[in-house]
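What follows is a structure written as structure tokens; I'll ask about it next.
Note that one protein chain of the assembly has been removed; the remaining protein chains are unaltered in position.
Every chain is named by a letter (A, B and C) in the order it is written, and numbering of its residues begins at 1.
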Amino acid sequence: MPKLSYLKALNRALGDEMDRDPSVFVLGEDMKFALTNVTAGFMDRFGPERVLEMPLTEQGFTNFATGAAMAGKRPVVEFQIPFLLLLVFEQITNQANKFRLMSGGQLSVPVTYLCPAAGWRPAWGAQHSDQPYSMFAHMGVKTVLPATPTDAYGLLATAIQDDDPVVFFGPLAVLGVREDVDYADLAPIPLGVGRVHRSGDDVTVVAMGHLVHDALAVAEELAGEASVEVFDPRSVYPFDWAGLAASLEKTGRLVVFDDSNRSCGLGGEIVATAAEEMRLVAPPKRITRPDGAMVGASPDLDVALQPTRPQLVEAIRKVMKG
Amino acid sequence: MPKLSYLKALNRALGDEMDRDPSVFVLGEDMKFALTNVTAGFMDRFGPERVLEMPLTEQGFTNFATGAAMAGKRPVVEFQIPFLLLLVFEQITNQANKFRLMSGGQLSVPVTYLCPAAGWRPAWGAQHSDQPYSMFAHMGVKTVLPATPTDAYGLLATAIQDDDPVVFFGPLAVLGVREDVDYADLAPIPLGVGRVHRSGDDVTVVAMGHLVHDALAVAEELAGEASVEVFDPRSVYPFDWAGLAASLEKTGRLVVFDDSNRSCGLGGEIVATAAEEMRLVAPPKRITRPDGAMVGASPDLDVALQPTRPQLVEAIRKVMKG
Amino acid sequence: MTDLAMTDSADLYRTIRFIRRFEERSVDLVTAGEIASGVHPCVGQEAIATGVCATLTEDDVVLSSHRGHGHLLAKGCDPRRVMAEMAGRVTGIDKGRGGSFHPSDLGVNVYNATGTVGHGSGIAAGIAWARGRRDVVVSFFGDGAVTQGALLEGFNLAALLKLPVVYVCENNGYATTLPVETAVAGSIVGRGEAFGIPSSTVDGQDVEVVLAAATEAVERARSGGGPSLIEFSTYRYYGHHTFELKARMKYRTEEEIARWRERDPLDIQAARVPADVRARIDAEVDAEIEDVVAFAVASARPDPVDALEYMYTDGLRARAGVAGDA
Partner (left out) sequence: MTDLAMTDSADLYRTIRFIRRFEERSVDLVTAGEIASGVHPCVGQEAIATGVCATLTEDDVVLSSHRGHGHLLAKGCDPRRVMAEMAGRVTGIDKGRGGSFHPSDLGVNVYNATGTVGHGSGIAAGIAWARGRRDVVVSFFGDGAVTQGALLEGFNLAALLKLPVVYVCENNGYATTLPVETAVAGSIVGRGEAFGIPSSTVDGQDVEVVLAAATEAVERARSGGGPSLIEFSTYRYYGHHTFELKARMKYRTEEEIARWRERDPLDIQAARVPADVRARIDAEVDAEIEDVVAFAVASARPDPVDALEYMYTDGLRARAGVAGDA
């Protein structure tokens, strides 16, 4: 079976959707030469009316996408850097995502916001390394953060087909991950449905994005000590609360492994909801970035702020004791 | 003793700081005629060089304030509507709040962002009623949400004196609250230090902003049934974790009463941290807005999305049983 | 309000008169507590909505502003459902979810009026592009919007893509309390010209002058000539928002208001219509407006249990604010 990389999966999913549905188009910066490679080959394949080259005008083209979507198109807006999603935060959360309600259901805004390079960018410094996904969940914007090429394909396809705004985060750290796939098996994956990557009985580790792969390695490493279930919600919002509850019914122990900032992040939401509504036999734990994490401009500083495998090992051991 | 309203306390704190420190100035829209009344009388009192009338250009004047602050001034930027803080979200969280770290400590950015009308605005609809404070905490921006005139005075004074960016949220619903004060007692209140409004032994209710007053009423109402401690952290970030832990040491029971959206909100952060690190003898509960709440344009719809006293009563009873 | 193609003097007078009465009565409903949000009356600016929309077909698109009742009525929305929307009733064009400030009515191609001043320009460009450059899109905004960077980002995109957008700036001299001279360095039309967009300043009080200017811009759009910017000089007699009924603000003088009332769009157009025709129109309009008001006030208010309706297309239900609640 061919090896498909996460980045290629994005390219494939977007291309397949554009083949399938003429209303789908992509816009963003450096489209023509596909700087991020997500749209590699698209200018020749789909032409300039479906691959819109945009100037350095993120608020303008985000609003443009909102208008195009309300008028029947399905824009996919690419953002090269995570902070650009902060720059258009109001346009997505306070405009595009609210227009349906504000119109009493008349309007729909089927835009996909694609950030194929979320998270840490070695030594690029404080302004280029954020993971803003928790805040889109806070504002009620559908948000996904897939971990594997298959899930990236399926959730990007679903995001594009969804009639509401959806933000897609692909962490830079996972773009190179490859997977053996049968192309025929690639298919849309519903929002809000998680995935158990590894089944276990003692403790549930919730991980997303690139951290899923670290969690699986740690689970393997601890196989002798503890039976670790690795649960990947895949969608940040809506979240698969039923899937999490089912896992905790079994394990009763929870460790969350999350690359977002600590305060008011997804990790906290998972711990809070579990503590309020689910079965826990020991105090839950979360491993996150620090509060309001800002990386420096040297890799030495940056890595110190990323969640690590040793932290996960220690947390698992603690909840097993607890 | 004179009765001081919350709104007047803001006016007084800002005026006192401008008297005390010539580097303090205020800028924003409709300053000259003090639309929000926070700057009532200031144009005559301080003149146009310290009360800067700004056009409808929020990103521009937020960046202007950043520059002025780096050059030694202490700008207080007023935002008339909470969503305007989403519009400048990148300028505050990714620029002003990061410049100190990015300069290796050379620069400081002592800006206060003042939103004197946060939260629900009856029938003004989905775009005018947000409570974005949790997201500033997520990004590591110092953020306060005082509940009383005395605290509003003290925390606005502190925000202005602080050498870092600080966001000040004054909920619309609390601006009219009045309190007997001796002006001589008005003084800065440190960030990250909460306040026990009412001491109790059975359950800790954490409430902030206007909800503190509802929580106190409910505590009174349930006095016969349960001894309720009402804890107001006052600062969203940094948060008074020690104060919360001390209260839970005593009660072991937690109900959080929070006006922000549910997913990845402050309420969740409080529940998560308590579940992870503090003493809990029963599952904690939180009362919040729904996920990604959007109000309609009629009061009938809007109130349905606000946390209510009956919800708090029921939650307290449940944790008492739990 | 029926046939938008009708642009003779009497029809234009009728539309202005209709908007005028509609606004006056909506202010009454604010005072009566029926419109909880208050409104931004467009009294004094009616000729712009009237003249511009008279050049549009049903398929053409309008993006309104927070001062938009006139745009909606002139574009052909059912006035009863517009007033009901302002009163937050389920019979409103947006079922009480849009209100006075953010209305949309796809039935007549009125798209969402965003509350983020200035951001309609990019949305308008996207709509014009998505509709295959077939239909004209009119984006209304005020002088305050001119200082919002996103407005100019939209201008750039519309110009680059040569889109059929007519940008209509209703310069009524103030953004809330701020005089335009103190807010806008340089000029408004200069901002259009900077992007190569044909731009002009036109009298907004004489509806036939408005009509002529709008016709030229709309023709340019239809013939592939790309976007235009028209800055109409106008004035609002009422305050920014009905809160000024209570809190009188001193940012302008009574003399100034009186001066502008001398160029009242209703009077200017009235002078072109025979007295008897006017009398008939006035009577019809007054009667229709009373029916509009009665409809709005009699309509049902939304049921609080539906507060989370229409958030998502797939019926996804947001989690309630309390665990376990629906």
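Some notes on this structure:
Following the convention adopted for this analysis, contacts are C-beta pairs under 8 Å (C-beta built on N, C-alpha and C of every residue); 3 or more make two chains touch, one makes a residue touch a chain.
All values derive from a computational prediction rather than experimental measurement.
Which of B:15, B:238 or B:299 touches the hidden chain is settled by the complete complex: it is B:238.
Touch with the chain omitted from the figure is made, among A:5, A:66, A:158 or A:288, by A:288.
Interface note: of C:184, C:214, C:296 or C:323, the residue touching the hidden chain in the full complex is C:184. Checked against the full complex, the candidates B:11, B:39 or B:91 give a single residue touching the omitted chain, namely B:91. Panel shows chain B; residues 54-55, 57, 59-73, 75, 90-91, 94-95, 99-108, 110, 140, 142, 162-164, 192, 238, 273, 276-277 of it touch the chain omitted from the view. Of the residues in chain A, those that touch the hidden partner chain are 29-30, 32-33, 35, 53, 55-60, 83, 87, 122-128, 262-263, 285-305, 307, 311, 314-315. Mapped onto chain C, the footprint of the missing chain covers residues 147-153, 155-156, 159-160, 182-187, 190-191, 193-197.
What we mean here is this: only the chains that are shown with their structure count from here on.
Shared contacts of chain A and chain B, meaning chains that touch the two of them, come down to C. The greatest centre-to-centre distance from chain B, using averaged C-alpha positions, is reached by C. Distance between chain A and chain B, defined via averaged C-alpha coordinates, is recorded as 30 Å.
The distance from the centre of chain A to the centre of chain C, each centre being the mean of the chain's C-alpha atoms, comes to 39 Å. Across the assembly, chain C contributes 94, 96-98, 102, 114-116, 149, 311, 318, 323 as residues in contact with two or more other chains. Of all residues in chain B, those touching 2 or more other chains are 83, 87, 125-127, 263, 285-286, 291-294, 296-297, listed in ascending order.
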